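Note that one protein chain of the assembly has been removed; the remaining protein chains are unaltered in position.
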Amino acid sequence: MRVFWFLLFALVNLACLGLFVVSPWLGWWLPKNIASFGQDVDNLFYLILAATGFFFVVTQSVLALAILRYGERPGEKSRYTHGHTGLEITWTLIPLAILIYLGFAQVPTWAKMKYINVESWFPIRYSGKNLQQDQSICLVARQWEWRLRYPQGHIPADQNQWAENGDPGDLHAVNELHVWKNSQVRLHLKTEDVIHSLFLPNLRLKQDALPGKTMPVVFQAIEANVKWDPVAGHLVPLGPGLEWEMACAELCGGQHYRMRGRLFVHESKQDYEKWFAQALKNQRLRELPKQVAAREGGNR
Amino acid sequence: MSLHQETPHSPGFIRKYIFSEDHKTIGIQFLFSGMIFFGIGGLLAMLVRLQLAWPEGNIPWLGQWYPKSWGGRMSPDFYNMLFTMHATVMIFFVIIPWLTGAFGNFLIPLMIGARDMAFPKLNMLSYWAMIPAFVIIVASFFVEGGGASSGWTSYPTLADASLQKPASAAKPGEAYSVLKDDAYNSPAAPGAGMGQIFWLTSLLLVGLSSMMGSVNYITTILNMRAPGMSLLRMPLTVWSLFITAILQALALPVLTVALILQLLDKLIATTFFLPPGGISFGNWHTVPGGGMPLLWQHLFWFYSHPAVYIMILPAMGIVSDVITAFARKPLFGYKPMVYSLAAIAALGFVVWGHHMFQSGMDPRLGTGFMLATILIAVPSAIKTFNWLATLWESRIRYTAAMLNALAFVSMFVIGGLSGIFMAATPVDAYFHDTYFIVAHIHYVLFMSSIFGVFAGVLFWFPKMFGRTMHEGLAKVHFALTFLFGNLTFFPMHILGIGGHPRRYYDPTIYQYLEHLQPLNQFMTICALVLGAAQILFLVNFLGSLVFGKKAGINPWESNTLEWTVPSPPPHGNFPEPPTVERGPYEYAVEGPADFLPQAKEKPPEAGA
Amino acid sequence: MDEGKPDNQFTLFATAGILILGTLMLPLTATMSPSPARLGIISGVIFLQVILAGANFMHLRHERRSLWAVILPTFILGGVLLFALMPDTILEWAK
Partner (left out) sequence: MTTQTSENLNLPNGKLAMWLFLATEVMFFTGLLATCMLLREAAPVPGPGLSPWPAHETVHVQPWLGAINTVLLICSSLCVLLSHRALLANQAGKARRWLGLTLLLGAAFLGVKGFEYAGKFQLGLLPGKIGESVNGLSPQREKLLQENGLSYVRDVQERLRALTATVKPEDLKTPPKEIQAAHALLQLTLDGKDEKNSYLRPLTPGQLGDQVNRLNGEFPSLHLPPAIPNGNLWASCYFVTTGIHAIHVFAGLVVLLVLFLFSLGRDSPRLAGRLEVAGLYWHFVDLVWLILYPIIYIL
């Protein structure tokens, strides 16, 4: 039975390890990264994966080997020992060093993602960063959709004021987030009802929207997936499988799973502007009958 | 007070088995009620898995049971209720009652050589406070709107919003405008109405029970130890339960505050978790609030993070005792083990923010919480290395209890290591609320804690009932659980890496998740087998109560004090207080027997 | 019980102290407008009162030192909780 238990422990853990090895080849892996800080995030992931993978292999092998080698034998006793101070210190200090390194390695990327600037490493100090900004978008989550508002001219004069009240000339959209390649985007993330969480897997981005607050979200997409077709007058995908999605990651009620949005990264600012003009025109056409009706309806 | 228990103590059936003040009976009561809820929680999990694997399919025989209006498939709100209640039941009604309620009650007095708990009546009350909690949580499935469906974390404002009439809409004579027919329905979700109120009430009662239990445990351990049983001679099980009790005593009140505030928000329209501008669901608006939704998360995790350790530390203690007993070797590094338990507990208090990295919490705070969290891996690593070192050069007896304990070590490694991904703030931005965290929590709470529980039950079953469980059946159960547990939960890591969000009713509507669906189906099939395998344990447990082989006083040749009294121990445990002479892990010693019990041997047998 | 002899003089002194401090707060509200200084004074008064009440009524003056092991962690944890809640409530990163 000893060998059976060894095999059970060894093979199951080997299978676990194997799954991590084969998954990338089967496509069960991180979705394509298109964020400027995405590579950093992925690298940190691989760094932790390497460290944890090493300790996984070491500990599980020792355990499996112990199961195999140290079965009960008649007339033999275990080694009588209560511990070893040197060993204890070693296996305290080595993980400690590795973990502290892992911890501090995260700090710059985190600062980059959350729109803060690291001033010094120890003690860690941050300061608000004056972001070079190309685009400002207001994203209001509600049960169960994403409502987006794009300002004319890409950046409003007073961002907070605009995020709160909006302008009459804003372009409204539902579930469709449009940015252009390499533009520094700042989202003003809000919610009307419950907590939602903006999750863009390709951008390695997640941020909860808190009721009563406006969360700043910054990102830069470094790859495009649509271009403007001037002949047809609409967007066309740049290739198959380049559908980038937007999900809600915080339980927000019954249809939580259906808060599916899409991310369109235009090839260039010009493309984006063409799309913007077209969309704004369509919006005005849609709104016109409503405005007329409102005017003729008289006092309220 | 005479210490000799000469008077025959024969209370009636009710006093002996139902309103018992005996710590052993209370422990067994916790064990049994936990088992019932383990069944309920498991069934809920099976339904969750079925939905995930075939989100659009009509599952033939299941479909007929659903209401007609659902059209033969589960409704999304019902699905939300399933995973909410699965987590709630498993955490608050299975693992915590099992680990602290069952093992804590049964083992603490026996292992420290006390006649009973410090406060037997309080102990009885701590179980009887659970009974209304059980009733209420079960009843909540059947109230209007169904059980709570806001996740076991119950974040406002999803859980918090209730249908209150706007301020001053009440007519002058009307005391409470909220007390209307539709008052408790929530605009956010059906389950966030009455179901949520039941949920909150039930958890308040669980908290009350845990508070009484923990005060009792700490007092007992500090004050009732047998002569010679110094703190550093206590078995690790007692140490871990001691530290768990401290965690509970200090963290639980904060959860109680949060629960009370949310309950009041729902009942009398206070506005603690409602943002200043109020919120609106379509045409329906709340009153202006002034509170903060984020505050709930802080208060909740201030308890619920330490609660994660409450749910694993006792298992660590149990496993340490089981491993030493069957490895026939002293525990490697007793003091480091104790100190690392304490370190985990102490650090556990200052890391709750790692659940909130993406919640809108100040990201500067996030860095602090990240560093503290990552440090927790150090004592966890120390524990793992010490277990491995204990096994090294030992002589292992492959009993079912030992195998479960070994599985604990193996699985705790996986659960611990995967935690580091979530502790790292940037990586967590991707992994937060994906299946990676689901994998992590199941490796820690199911694959570790439950294996610890199995090990403990197998190990102390003889002491509890005077019979041993069937070894063969237990081993088959172990092999199946270990294999299919891994097959079920390990692929969840891969789902998480693929970006599969948790709590999704139907992931297939996302293109980037479509190719992961086969994995989901594979996991569901394994989960069904895993669930079925637990029936073996139940059969073994119940069967062994009646047909099990009779066990002697010390069937495992173990050292600790509980193995010096008859199985099951009589009322009052020890005929006279034992005197403790040495630490609990004196195995592989010189002499004919390879173990040296803690207690001083009684004079008559001294010559033997 | 190993507490010291009941000390009636200290008891009366402590009670009177708490009562005087408590009533002193009334004119304080009437005269001072809200300011950090007032907050400081009030916190100081609370602190003094709590110390007096703890030392006298709850016998902490006579009690064994080991009891502090029970109480001290709660103070530390309470401080941690308060400190960690502050950035989100008062400092407001998002603005």
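Structural remarks
Lettered A, B and C in written order, each chain numbered from 1.
We adopt the following convention: a residue touches a chain if its C-beta (ideal position, glycine included) is under 8 Å from a C-beta of that chain, and two chains touch if they have at least 3 such contacts.
Just so we're clear, the structure is a prediction, and the values are computed from it rather than from any experiment.
Check B:Leu295, B:Val476 or B:Leu545 against the missing chain and you find that the one touching it is B:Leu295. In the full complex, chain C makes contact with the omitted chain through residues 1-2, 6, 8, 11, 15, 18-19, 22-23, 25-26, 28-29, 34, 39, 42, 45-46, 49-50, 53-54, 56-59, 64, 66-67, 70-71, 73-75, 77-78, 81-82, 85-86, 89-90, 92.
Listed for chain B, the residues touching the missing chain in the whole complex are 1, 114-115, 118-119, 122, 164, 166-170, 172, 175, 177-178, 211, 214-216, 218-219, 222-231, 249-254, 256-258, 260-261, 264, 268-272, 276-278, 280, 285, 287-292, 295, 299, 302, 577.
As a working rule, only the chains that are shown with their structure count from here on.
Averaging C-alpha coordinates per chain and comparing to chain C, the farthest chain turns out to be A. Distance from the chain A centre to the chain C centre is 46 Å, each centre being the mean of its Cα atoms. Residue numbers of chain B whose C-beta contacts span two or more other chains: 292, 294, 360, 363-364. Along chain A, residues 213, 215 each make contact with two or more other chains.
The touching residues of chain B, when paired with chain A in their complex, are 75-77, 80, 149-151, 155-158, 161, 188-190, 274-277, 279-281, 289, 292-294, 327-336, 358-360, 363-364, 366-367, 370-371, 374-375, 377-378, 381-382, 384-386, 388-389, 391-398, 403, 406-407, 409-410, 413-414, 417-418, 420-421, 424-427, 429-430, 432-434, 479, 482-483, 486, 490-491, 493-494, 497-499, 501, 503-507, 509-512, 515-516, 519, 585, 587-589, 594. Looking at the complex, you find that chain A touches chain B at residues 1-2, 5, 8-9, 12-13, 15-16, 19-20, 23, 27-31, 37, 40-41, 44-45, 48-49, 51-52, 55-56, 59-60, 62-63, 66-67, 70-73, 76-84, 87-88, 91-92, 95-96, 99-100, 102-104, 106-107, 109-111, 113-114, 116, 124, 126, 143, 192-195, 197, 199, 201-202, 204-213, 215, 243-245, 247-258, 260.
The part of chain C that touches chain B in the complex is made up of residues 73-74, 77, 80-81, 84-85, 87-89, 91, 93-94.
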